[in-house]
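Only one protein chain is missing; all other protein chains are in place.
Each chain gets a letter, A and B, in the order it is written, and its residues are counted from 1.
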Amino acid sequence: MRNVAIIGCGQTKHSGRRRDVNLAEMVGDAVWNALEDAQVGPHEVDAFTVGNMQGFGGVAQPEQWLGDWIGAPGKPVLRIATGGSTGGCVAQAAFYAVASGLYDIAVATAWEKHSDSKEPGATTGLAHVSLGNTLNMINFGVSFKHLLSMVAAGAAAGVACYQAMYYMHRSGCRVEHLDMVAAKDRRNAANNKYAHLQWPGCTPEDIAKTKWVAYPFRYGHICPASDGASAMVLACEEVARKRCKKPVWIKGLAAYSDEENQIMSEGAGGIGILDASQQIGATMSAIKAYKMAGIKDPQKEIDLAEIYQPFPSQELMFAERLGLFDEGTAWKALEKGETDINGKMPCDLSGGVNATNAIGSSALQRILECALQIMGKAEEHQVPKEVHNAVAHGWGGATNYIAVTVLGDSPY
Amino acid sequence: MPYIKEQRKETISVEGDWDVGGSTTWKHSTLLQEYAQGLKEKKIIGSLCPGCGKVIVPPRNICGRCHRKMDEKVVVSDIGTVTCFVISAPFAKGQAKVLGMDPVEIGLVEEGERVISVYVKFDGADSNVDTELIGVEPEKVYLGMRVKAVWAKEPQGRLSDLEAVEPLKD
Partner (left out) sequence: MSSQSEIVLTRAPVPLVFGFRWSVGRMMEKFIKTLADRKILGAKCPECGYVYVPPRWRCGKCYARIAEENLIELSGKGTLLSYTTAYVELDAVGNFKDLDKPKVIGAIKLENADSTLFMPLGEIKPEDLKEGMKVEVAWREKTKGELADIKYFVPT
C-alpha cells in the first residue's frame, strides 16, 4: 500500500440559499478551486469519488449531470452515500484508489443543495429517510399522538436528542455546556470565510436566549441546512513530493458501521443498542486509525481535531470516543478552555458541522480543515502552533456509519 | 439573530413534484402485525435471539449483533424503566404541522402542552420501545423511573393500543 497525500483543497461558500448557481455549477466551483490549489490540470486526474445524500436535493444520480462539469469524462467515477459520513467515506475511497497503486491522482468531492427542495431546510430529505418506517407504522395503526411525540423530538434533532440525554446523564454535562460549545462553534465560524452560520463574538448567554426545540436542545444548538460543496485532490507520494510544497499525509483511516439506525430499526422493529451515545463504531475506528497512523497516545500526539458535530453534545461525546479526553471529562476540559484555538486540544476551529452542514460536504470538510491547518492555509482560523497530527471524524445515520481519518505532516 | 448574512442572486427554478403518496406501494413483513395483535390482548411481544439471548421489542427477523434468525416470540412485562427521555417545546397553534394537520387545532395537544417522549425498557426486553410518558410533570422525569403501560380502552389490534406509559404507583 502506497503513501497518499492531500495536495490541494477547494470549497465553495456555504450558505442557506445558493440559488445563484445550479447544482453542477456549485460542485464544479469546488473541484476547480481544489485543482487550482493543487496546481493540477483536469486531464491529469485519474479517478473521481463523489458523494451526497440525494433525497435532500431531489436529483437521483447527480454524478451523471455534473460529470463533465468536474472533468470526469474518460475517468472512473464512484458515488458514495453513507449518510452524514458521506464526505469522509468519499475521501477514504479516493485514498483507496491511490493507495492501491491503480491511480496516481484522485479527486474527492462532496456536496449538498438543500435549497432545491420545496420545504425549508432538510425537511424533505428527512421525510424521505424515515418514509418507510413511518408508512409501516401508519399501516399498522400507530396513533397520531405517538407520531406527534416522535416528530416533536425528531423533527430537527432525531436520535441526537436521545444521544445527548444519555451523555449528559452519564457524564454530568449540563445544558450550559451545550451552550458553550455552540457559541464557540459559531464564533469560530466567523473566522472561516466558507462557513454558514457566522456569529462574531457569540457567547453562551446569546445561545441560552434562544427558544427550546426539544429538551435538551435549543434553536441555537441546532446545525443549519447549508448549500455548498467541497473537494480535495489526493496524490501518491511521488507526485505529492514533486508537486506540493507541504503535502498532508493520510496516516491512518478506518470506517466502522454498527447495528441499526434511528429510533427503531427498519420495519419499526426494536434495536439492540440501549445507549445511543455508546457509539462503538467511533471507538473502534479510532483505535484502528491510530494504530495505522502509529499514534499511541492521542491525548498527547494529536494537535487538533475536527469532529462531526451537528449537535453540540456530539462534540463532547465523540471527542471522548476518539480518545481525546477521558470518559466523561470532555465538558470539564471545555470549561477550562482546552478546546479553544489556544487550548491543548482545539476542536472544530472551522466552526464544525454545527455552523455549516451541507450533509454530503460536511464530513469531507472535516478532513479538508485538518489539511488546511497542517498546510498552514487556514487563514483567520489557523491554529497558532505547529500541527503535526490531526484527526477528522464523520458520523452518519444514528450509529450506522463512522469514518475516522488521521492526517499528519509526514507519512511516518 | 446577528449572524453575518450575505445576499446572493436568486436565479429562477425548474419545478418538479414527486407524488410519493400516489406512486409508491410498500411491502412490509407482518412482524409488526403480530406485535399489534399481541397489544390487543395487552401482551407486549418480542423476538428472542437463539445466539446471544437478546429479546428485541418490537420483534425483528434477524439479530443485529449475531445475525441469527429470531423466530421465537416471547412476552415481556408491561412494567419497565425509562432509559431516556426528550421533552418537546410547548406546542403552540400554527407552529408546526404533522402530516398536514395542526396538532393544536385538531385537539391532539393543548396549547402550551409539552409532550414527553421516552425510551422504555420493559422488564424482560433488551431493547427500547419509543412511546409517550403521561401523568407526570416534565421536571419530575428522571432516567431510571419505573413506569407501567397504559392500554387503550378498546384495543383493536393496532399499534395505538399501547397508548403511553405512566409512572408506576408503589
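Here, contacts are C-beta pairs under 8 Å (C-beta built on N, C-alpha and C of every residue); 3 or more make two chains touch, one makes a residue touch a chain.
All of these numbers come straight from a predicted model, not from anything done at the bench.
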Candidate in contact with the missing chain, chosen from A:37, A:63, A:116 or A:409: A:116
Residue in contact with the excluded chain [from A:42, A:328 or A:343]: A:42
Positions on chain A contacted by the hidden chain, ascending: 18-25, 28, 32, 42, 57-59, 68-69, 71, 73, 115-119, 124, 127-128, 131, 135-136, 138-139
Contact set of chain B toward the excluded chain (per top definition): 9-31, 33-34, 61, 71, 73, 99-100
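Throughout what follows, only the chains that are shown with their structure count from here on.
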Touch list for chain A against partner chain B, complex: 13, 15, 17-22, 58, 116, 118, 131-132, 135-137, 139-153, 155, 161-162, 165-166, 169, 186, 190, 197-200, 210-216, 220, 259-260, 263-265, 267-276
Residue numbers on chain B that touch chain A, as the complex places them: 1-4, 6, 8-11, 13, 16-18, 20, 26, 28-29, 31-33, 35-36, 46-47, 54, 56-61, 63-65, 83-89, 91, 96, 98-99, 101, 103, 108-109, 115-117, 119, 121, 125-132, 138, 143, 156-160, 163-164
